[in-house]
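Sharing a structure here in structure tokens format.
Every protein chain but one is kept in place in this view of the complex.
Naming follows writing order (A and B), and every chain is counted from residue 1.
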Amino acid sequence: MEKSNIAKGKERKEVFTTSSGIPIKRIYTPEDVADLDYNRDLGPSGEDPYTRGIYPTMYRGKLWTIRQFGGLNAAEATNDRYKLMYQMGVTGFAIAIDDASLIGFDPDSPEAEGEVGVGGVSVFSLKDMEDMFDGLPIDKISTAVIQAINTTCPHTAMYLALAENRGIDLRDVDGTTEGDPCSFGGCSDLKANPAPVRQLMRLCGDLVEWCAINAPKWHPVSFTSYNYREAGVNAYQEIGGLVASAVDLIEEVLSRDRGLTVDDFVPHYTFHLASHNDFFEEIAKMRAARRMWCKIMTERYDAKDPRTKMLRFHVQTSGSTLTYQQPINNAIRVAYQSLAAALGGVQSLHACSYDEALCIPTEEAVTLSIRTQQILQNESNVTNTIDPLAGSYYVESLTNEVEKRAMDFFHQIEDHGGWTKALELGWLRQQTEKEAIKYEEEIRTGKRRIVGVNCFQMEEDPSKITYFRPDPEIYKKQKARAEKLKEERDNDKVEETLNELRDADDSGENVMPAMMKAVKAYATLEEMTDVTVRRHFASGTKSIFSHLSRMIE
Amino acid sequence: MKSNKSNIVKRKERKEVFTTSSGIPVKRVYTPEDIADLQYDRDLGSPGEEPYVRGIYPTMYRGRLWTIRQFSGLNSAEDTNKRYKYMYQQGITGFSIAFDNATLAGLDPDDEGAEFEIGTGGVNVFSMKDMEEMFDGLPIEKVSTAVIPIMWSTCQTTGMYFAMAEKRGIDLKKLDGTTEGDPLSTASCITNPTASVPFRHAFRLCVDLAEWSAINVPKWHAISFTSYNYREAGVNAYQEIAGLMAAAIAVIEEELHRDRGLGVDDFVPQFTFHLSSHSDFFEEIAKMRAARRMWCKIMTERYNAKDPHSKMLRFHIQTAGSSLTYQQPLNNAIRVAYQILAASLSGAQSMHACSYDEALCIPTEESALLSIRTQQIAQHEINVTNVADPLGGSYFVESLTNEVEKKAWEYLEEIDKHGGFVEAVESGWFRAEVEKAEMKREDEVRSGERDVVGVNCFKMTEEPYKVSFFRRDPQLVEKQRAKLQKLKEERDDREVEKALEELRQVTESGENVMPAVMKALKVYTTIGEISKVWKSIFGPIVPSGLAITM
Partner (left out) sequence: MERKIRVLTAKLGFDMHNRGMSVVNRALRDGGTEVVYIGNQFPEGIAETALQEDVDVIGISSLNSASSLELMERVMGIIKKKHLEDKLVIFGGIVLPDDVPKLKEMGVNEYFPPGSNVDSIVSYIKENVPQ
């Protein structure tokens, strides 16, 4: 073959790396995948090791679920928004809950002031759940209940109680509880007292156990690497952490020795990953995560049920890559991240909105997020064939490299005693911070370019976009609502169910049956979390965040 | 490995058949078997090496990013100058002039029919003076420009740009840029008789320009073969690249036929190409990769080219305007983003990203900015520029590249059967092909077989986005007419007449028209005056398409 006589030009940079720092060569050739054994390393989709996707038909059978995370002001406003989104074609809901509720405080609590309606919708009793889903076909469309830390059980119970009250058989209710107790611990600096991590693991385990029997279509836990990815860890750390946290919960459930095997509860696990800005690294990450999970479930747990080995995941595009500057540019970032997720074989997707770096999305911005996904699904033809990038010298090579590094990180976590222990020690937090600082440093020095932030800046913001502003009266309104609820409900019944909940919690029994009763009696979030979470502060168990004060010093 | 047969019931698929946008069947899954015959060195090769499937340069975007070349023009030269300065400030790395319909048709502002065409779709330019104003204060010695005319205006507009550069003291030998004016492209899809020259003559003017600039402006790409236009008018992906090859072959044959001592390696290295990036993500990538391999084969096997530059398909990409929708215009930003990404995964040399409001109007400043930012995000944030041809080796992409190439060869043969591209265009055969393809597409949209968000699915009764629109300067016609008047008062009319007479002579004699065109432009002869000379010699075009009763 004739060698080109064009002089080899100089390159723009000394070293090219992925966003996570993996060095990238100029060109990848068959030599880079010489060791690839198709059947062993890739295989057809729907078969071990699931690198190419978990289902045999993938998007030719069913498109991914367009699941937009949404919540604003109070239940009524959120209901309006959901109806609009449903009309526009979303195929799944995901509830964004406000900070007050996430921590487990009612709007009439002094701690809640300033947190009501922040970042989502205020939901503190079954009543809110009823209003929020009024007129929406929850029997046909699945919902993700996205809460954190303290309210996993009560918020899920509210949703399930709503379904039951509507006459829907719990066995048919489809949805997901995100509530990975480990996720926020890697990143959050919540000012309110968080719960002891062991108790949170126990509550999460209760939900997993109870759902496996009572709501078999419900995914009671979605391991959420999204949160720590957003907080700073890189792509391979993200999936290393994801696998470590899932393994930890498996150990928690198995250690109870209640006769469940991995094949009884792991098929209900789902995962929630980020889609960040390095296009190919993210695709490689999602492919690597599937292979890694399959290997661990096969080799370590000897799983038999294929569903135990399949990594089913939701993707949220990366909020942290969005910029406050020139916000409409974010629409483009989201478009690329959504495409990466589609090429990574995702099961459901939230596309962020272009104004999300500034406010809760406006209707206009949400419309574009939904349309972004619909354009991908209906116009780009990327859904025509499964895992279209398989075989690419670069993508296969990068998938191997990401997996190798993720395995290393997973082993490092194991060396620190597993995910929960590594959290308690503050080690994970340190890793997160280290990476976050590195990332910021790269932006500061210009090594990592962010359009509108460290290059192509503008003095005047060119976009004429409208912003969402929360209802200024929200705190007052929700406070009044809480007071009214407490007047109208049967308070004796509430007290009775809360006592039952306390007994279950003390005895180590599963708290869920009592929780369902309390929710149906309109016990509030704060009342329930007082029992299941805040009481435990006194026990002297270490909080997830106990290391924070040390780090801040 | 123990293949664990999944016990999941094989789900039914959503459709009976899955195909690309061009109708190529797509299998559920591609495996190593689909590319079992692929020989790396023969079929792909490394970037910068034959057959250039993986890119024409060894370093690709690690060496130099693609040029952000935004096609733009609005109102007058002054307004366009402002827009260019704004875009330059925002980081574009190449200019591209969008002329209005009056200029494209070779009309002056006071010519019959020009009135309502001034400022439609671009900037009104009628003399070198406009070119001077348009590029005032812009570093054209550093930033290259694409001049995008058609037919009647190719030589004049390009000549104006050359003359303006010379006046600024720039050595024409160093001037970098492109003229698009591929007459085959526009002839294949234009029905407007006023805008088109009898085809043979248009073709001659185009080759005159190519010949003259090969010697005088050697860095200038005097012709950019533009499949974009017929792709937009309807043909599919493989027909697009087959047409592209056929058009380039036609020009090579015309030049070789003149027997002026030039070999392919003397003029083909200046050729550039202008393709579309349409909405089928992988098919477009496959198309661009296949086009490079095809071109290399043609130049090697058919023309025995020696200079690697003759064999390298250098191309500009414009995202598909026809894929944009009038409805829910902001959705177009997303379509454009995907089309830009497809082009960047395919190794394009320069790109124009359409603006989200382009289905409605000339882009506003706001929408033009997002087009630039879209390209910058693709270049700087998502790391797709780290590696050359990142999809190389993919079972699906390689397989589709082969298939698109195979179909393109077949279609090229079909064009050859119709006498080559010139004959196929003149006879109306290619035009009919374009229409046929468009009808098919339309039927698919109508039947719902092809989804277009906001058009045949996810429609809304109320427009969701608050976007602002560009409106043409209402005083523009008066202003341009006054400007023309002033120009005619200030210039030396005797010089103009002399130049026009010389132009008449060389045009009639068959000599290269460019020296005379340059002379005329330098004394501020207008575009309309030059066109009139040509129209009087070439005669009016047969008004085919008039009053056809169907």
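As a working rule, a contact is a pair of C-beta atoms (placed from the backbone, for glycine too) under 8 Å apart; a residue touches a chain by one contact, two chains touch by 3 or more.
From a predicted model like this one, the values you see are computed outputs, not experimental measurements.
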Neighbouring displayed chains - absent chain, whole complex: B
Per the touch definition above, residue among B:34, B:79 or B:117 touching the missing chain: B:117
Residue among B:19, B:300 or B:325 touching the omitted chain: B:325
Full-complex contact with the absent chain, from B:46, B:72, B:101 or B:339: B:101
Where the unshown chain meets chain B, residue by residue: 101-102, 104-105, 113, 116-117, 119-121, 186, 189-195, 232-234, 322, 325-327, 359-362, 435, 438-439, 442, 446, 452, 454-456, 463, 469, 471-472, 543, 545-550
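As a convention for this text, only the chains that are shown with their structure count from here on.
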Chain centre separation in whole Å, for chain B relative to chain A (CA means): 44
For the chain B and chain A complex, residues of the former touching the latter: 1-8, 10-15, 18-21, 26-32, 35, 40-42, 45-50, 54, 57-60, 62-65, 90-91, 279-283, 308, 323, 328, 330-331, 333-335, 337-338, 341, 365-366, 369-370, 373-374, 376-378, 380-384, 386-398, 451-454, 457-458, 460, 464-466, 468
Chain A residues within the chain B interface of the complex: 1-6, 8-13, 16-19, 24-30, 33, 37-40, 43-48, 52, 55-57, 60-63, 88-89, 277-281, 306-307, 309, 321, 326, 328-329, 331-333, 335-336, 339, 363-364, 367-368, 371-372, 374-376, 378-382, 384-396, 449-452, 455-456, 458, 462-464, 466
